[in-house]
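Handing you this structure, nothing more for now.
Only one protein chain is missing; all other protein chains are in place.
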Amino acid sequence: MDLRLSAEYDLWRSEVKDFLARERDLYTQPMSDPSGRPSSAGRLWQEKLIEQGYTCRTIPAAYGGHGGQPDILRSFIVAEEFNRVGASTGLANQGISMFVPTLLERGTEAQKQRWIRPTIRGEIVWCQGYSEPGAGSDLANLRTSAVEDGDDFVINGQKIWTSSAHFSDMMFILVRTEPDAPKHKGISYVLLPMDTPGIDVRPLKTMTGRAEFNEVFLTDVRVPKSQVVGERGEGWLVANTTLKHERGMLGDPNQANAMLARIEAILREETVDGRPLIEHPVFQDRLLRLQGRALAMKFHGLRLLTSSLRGEDAGVGRLLVKLNGTELNHDIAAFAIDALGEIGALYEDAPHLRDRGFWQSTHMFSLGLIIGGGTSQIQKNIISERGLGMPREPKPAQLAAGGH
Amino acid sequence: MDLRLSAEYDLWRSEVKDFLARERDLYTQPMSDPSGRPSSAGRLWQEKLIEQGYTCRTIPAAYGGHGGQPDILRSFIVAEEFNRVGASTGLANQGISMFVPTLLERGTEAQKQRWIRPTIRGEIVWCQGYSEPGAGSDLANLRTSAVEDGDDFVINGQKIWTSSAHFSDMMFILVRTEPDAPKHKGISYVLLPMDTPGIDVRPLKTMTGRAEFNEVFLTDVRVPKSQVVGERGEGWLVANTTLKHERGMLGDPNQANAMLARIEAILREETVDGRPLIEHPVFQDRLLRLQGRALAMKFHGLRLLTSSLRGEDAGVGRLLVKLNGTELNHDIAAFAIDALGEIGALYEDAPHLRDRGFWQSTHMFSLGLIIGGGTSQIQKNIISERGLGMPREPKPAQLAAGGH
Amino acid sequence: MEFGLSEEQQLLSDSITRWVQSTVTRERLQQLGDEGETASAPLIEGLAELGAFGVLVPEAHGGSGLGLFEAVLVQEALGRGAVPVPWTATALLAPLALAEGPSTLAEQWLPRIASGEVRIGVGLSELAGARAGTGLHLEHEQASGTVRFVLDGAGADAYLLAAGPDDLVWIDGDALSTPAIPLATIDRTRSLVELTLDRVPCTPLTEAGMGGARLAHLLAAGRVALAADAFGAGQTMLERAVAYAQERKQFDRVIGSFQAVKHLCAEMAAELEPCRALIWYAAHAADAYPQEFELMACHAKAHMGEVGQFVARTATEVHGGIGFTHEMGLHWFFKRIGLDRQLLGNPDRVRQDAARINGWAA
Partner (left out) sequence: MEFGLSEEQQLLSDSITRWVQSTVTRERLQQLGDEGETASAPLIEGLAELGAFGVLVPEAHGGSGLGLFEAVLVQEALGRGAVPVPWTATALLAPLALAEGPSTLAEQWLPRIASGEVRIGVGLSELAGARAGTGLHLEHEQASGTVRFVLDGAGADAYLLAAGPDDLVWIDGDALSTPAIPLATIDRTRSLVELTLDRVPCTPLTEAGMGGARLAHLLAAGRVALAADAFGAGQTMLERAVAYAQERKQFDRVIGSFQAVKHLCAEMAAELEPCRALIWYAAHAADAYPQEFELMACHAKAHMGEVGQFVARTATEVHGGIGFTHEMGLHWFFKRIGLDRQLLGNPDRVRQDAARINGWAA
């Protein structure tokens, strides 16, 4: 145990700090246009970050990345310092977080040349086309079909939970190209321009009252067969590369601790019957219970970081992060609402609304995260099977009889 | 809603009160011998209760019962008044609660004549031989075998969780008489004298440190075939009659409320740093949470009582009683231990022990009840399937293939 | 001994529930929710025709003169449909308050409450913990100050407001010096407003400084009503989750055949079902065991608050992603339960009150 950093990293940290001090005028500008696309300031910021190796660090320079060695600790320091001043750590759409890593592992040289640079520079914006109304946690049940017609596929079907579809240029989509193959086979991973005729994007309103997601309806959408990534029929494998990258994204322990710090401030500010809430033992107790959970996840995150640095497999330690992180965030938001009482129920444009409605929308949105990306129930399957080595659910008899 | 009783029942209540006042000298004597068998006072008390219709109310007089009409409300009043003064509501071994009701439904006239009277009078004490080390919640897996030999069965096997085996005269036991029949068939319900050679009773120590249960080893134990109750091979059905009677026994809401009243007293008595615990808001909060749950179960019990009186099926309302009741009792005991702090960890003959170690032994024993008689997991299956009409777990493929 | 509904009570409960289920369909709720609670005039009419607004109004004033128990049955039925009507303040709290106020007020307002013609906003939030910047004080039959979270307050014809712990006043809607400010909450099926009064004429409903017991009774009635509302909404969420789990397939099985999903449903049922009896008892106590009423109302509100939160979250989870959208309309119930939890004291606060009632405070 030694949480201090070596001189090399102290130096790195001061470079990062200097950079941030120097570039304050840039990163305080809005990083997105009202449409949701990267603004010109956002693209400029991204370019500088790539140049410094603060983002896209390990993406080869030939494809427009920084072309550096992986260094988790440097990235960790960047995240810490950027969070401290509230600077964006770079563009974070699904094209960058999911599509580019997939392409690096599974794409052809030509595909990498064509797509990576404009994607990481924010010139091409992507959305993900995996989930369907009938196939949530169960991608093998995918129904969107792609039928061969000359050099094209003709796609018909429906996608859901596509978060940035309404302002994206491209979609990486899973479609069923071999309807007769076994369920996990016969899926292909295809790159689809969003301006292709036959694509209809409709906003999907969630319980928060906002349309954080879309449904995308595809009717006779033509796309050249050359747009497949990886082998045709291997889209399931290709997608798993990407899903692996998504799993890491959820449940940042720093977020939980930051929310709790804010709640502590609320408890000092708010009074009931003239007495600050922080003096109330039951609120102290509830806050401390949550702090205990959040601190455990924070230090657990540091331990995972060290495991990564050492090249060790953290096993169950890594698998639990999403389950614990999303549940914790939901519980934290619920506590903030209780602390605020009736004020905590306010929403939208209400007078007296605290923190711009953050707690209610986090309470609801974190429930969405508990459900999305593999519900807590699925996470528990994964932890018990992959983490603890317990047996998979046996296949039901009628299915086995049915010959799947 | 009218929780008052009609004049008829007020009269009944005052009769019960008078009876108790008159018989105080009797019921304050120990109801059991040190061995665990009913004492002579216990048997005399039982006789008086039967005569009054306070117990064994609906058992026909021809078999030694009171021979009255069922009247849940009268029984309810008896339980209330007896609890109030701490009088035993009569003998309560498994012979009376499980075997006699089974015999009344499934026994021959001769069997009823032979067994019921001495059983309910406490002259014959029974134990139950259902569970086996390999078959807990799953009676169909029963392995104790009974092989025909002339007019006898020869029994070999092992039973577990037989609570009163060490002082019982008889056991009602489930044995496999038809080894080749499908699993649920081929079981028979047999009456076995405990002094038969080849029966070895060994105490089974539980986590409480006491031997509340026994293991019973059966080696070449002979019993006449005439000792079967119901049809041979139908023991599964016969046993289900009995299990139905067991389910009602667990989770008495009055117990939870009585424990909480005692805890409230503890919180007033105990001080930390000179301040009574009851003044501590976190303890108030925890106590009130438990009281809310316990009151809900208390009134829920009254509602079930009314349902019974009206002959309505309370559905899911009845199925949840065991789950909620045992979980609640466990949580209540855990709270009492926390309230006592280090004193709460004391056990056995320790000085300063509170309530004779009741809280620790209840904490552990209630966990046994959560597990026993169908674990909470099994209870949730029952609630979802029978109460909510959800589908049963599909049979696993390899079993179906195996032809079960 | 009868712990359950009489035939008349069952009839009342069934008739409102049936009306709710046939009238406030998923589509209707979606439309009304988008428009906000004040668009519910036709619903008010429908309910008034069924007598739902006159449950607590004496027969002499055109109501059916029933008790809090029956009112709570109506509230539960409204919760089952997340029905967007200003019922709780207007038809439950106001008649209880007017029953012991000046008879002129009762004569003037009660018939119009029963007929569904008027809306009454009720502000009791101060009694469940005063937040900074709020509070009403009285001087010369005039009220000044700020009252927040006045229930059913949008477009109200009159207001019933607590002024401190011991006074209750009636204010005519026309007398307001400043218009009511709407307070949007997560739940669009009910309206809450903030009132700022500057020497507004008011009619005291209790003897000056002597209304403590009446206010405590009103607060308790409101708490039981909110518990019943959450119970009704929770029932609907559970039923929908069980139904959805038997339709929706995943991995080639209906999800309701997965043990994890079954157990979530079983846990919801096991938690929720006993709340019914607790709420019934608390409502019954109002008239039958008044000395227990306040405490039992706290228990009902607090326990139902915790169970409601669990059911709202779990039923949504059973639905998976679609439960999180507007698609199934599940969110109306989630939010209804969320608001019921916070109004008139959330579980933490209500348990604090219970501790005080029990005499445990230091």
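Each chain gets a letter, A, B and C, in the order it is written, and its residues are counted from 1.
We adopt the following convention: a contact is a pair of C-beta atoms (placed from the backbone, for glycine too) under 8 Å apart; a residue touches a chain by one contact, two chains touch by 3 or more.
Since we're looking at a predicted model, the values are computed, not measured.
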Hidden partner chain, touching residue among B:181, B:261 or B:345: B:345
Residue numbers in subunit A that touch the chain omitted from display: 1-5, 9, 73, 76, 275, 278-279, 281, 284-285, 288-289, 291-293, 295-297, 299-300, 302-303, 305-307, 309-310, 316-317, 320, 323-324, 377, 379-381, 383-385, 387-394
Residues in subunit B touching the chain absent from view: 131, 133-138, 140-141, 160-161, 204-207, 213, 270-274, 282-283, 286, 330, 334, 337-338, 341-352, 360, 364, 367-368, 370-372, 375-377, 380-381, 393, 396, 399, 404
Touching residues on subunit C - with respect to the absent chain: 258-260, 263
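Throughout what follows, only the chains that are shown with their structure count from here on.
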Distance between the centres, which are taken as Cα means, of subunit B and subunit A, whole angstrom: 52
Computed distance of Cα centres, subunit C from subunit A, in Å: 39
In subunit C, residues with contacts to at least two other chains: 253, 257, 348, 351-352
For subunit B, residues contacting two or more additional chains: 281, 285, 394
